[in-house]
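Worksheet: the structure to be examined is printed underneath.
Omission of a single protein chain aside, the complex is shown with its protein chains in their original locations.
Entry: chain A
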Amino acid sequence: VRVIVRVCACDCVRVIVCVPSLCEDLLSSVDQPLKIARDKVVGKDYLLCDYNRDGDSYRCSTEYRDLYFEGGVSSVYLWDLDHGFAGVILIKKAGDGSKKIKGCWDSIHVVEVQVRAGAPLPVQTGINNVNCFYLPNLGNMDMENKIRSTLNEIYFGKTKDIVNGLRSIESLPDNQKYRQLQRELSQVLTQRQIYID
């Protein structure tokens, strides 16, 4: 996994240097691994992405992150919209550092909150409390659970199945008959193709 993540970042750069006109399109449609930077004033790590290049930043509730990630780094960036606000929630967790295993989980959640005219507003006494009001909806991040399950069961499970389809530990059953059938089928198909041509 580590090799592929590293190769992806280099590949992006390689495509861009070959075809500079694709730069904007590529960077906006391909997610790069999140980079960590250090806020020396507060003494905390935060995450960099496309959205916080001009940066107003806000530290997110650590409860969610700690319960699911037991550590890691998170950052939230919010900006006003005409009728509400939008934000991106970034989480980065590197593996537990055991020697034989290395990995990294990056999440990027982009949310948009629209406040309809006439809807009851939360009591406003400052930015902190507005965010607290919306927290139950923002915090759900159900998609992340789904992706994690999908990764575990489907993606990893499927690649394992493919490996076991390439080679069999047990002797293949009736392999001589199987081979004969394969040969006959392939001959019939070849003949059919020639006929069509």
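Operating definition for what follows: a contact is a pair of C-beta atoms (placed from the backbone, for glycine too) under 8 Å apart; a residue touches a chain by one contact, two chains touch by 3 or more; residues count from 1.
Throughout what follows, contacts and distances are computed from a predicted model.
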Which of "Integrator complex assembly factor WDR73", "Kinesin-like protein", "F-actin-capping protein subunit alpha" or "superoxide dismutase" matches, in UniProt, the chain that is not displayed: "F-actin-capping protein subunit alpha"
Residue of A:19, A:37, A:81 or A:110 in touch with the missing chain, whole complex considered: A:19
Touch residues of chain A, complete complex, unshown partner: 3-4, 7, 11, 14-20, 23, 61, 63-64, 66-70, 93-96, 98, 101, 103-105, 122-123, 125, 128-129, 132-133, 135-136, 139-140, 144-145, 148-152, 155-160, 162-169, 171-172, 175-176, 178-179, 183
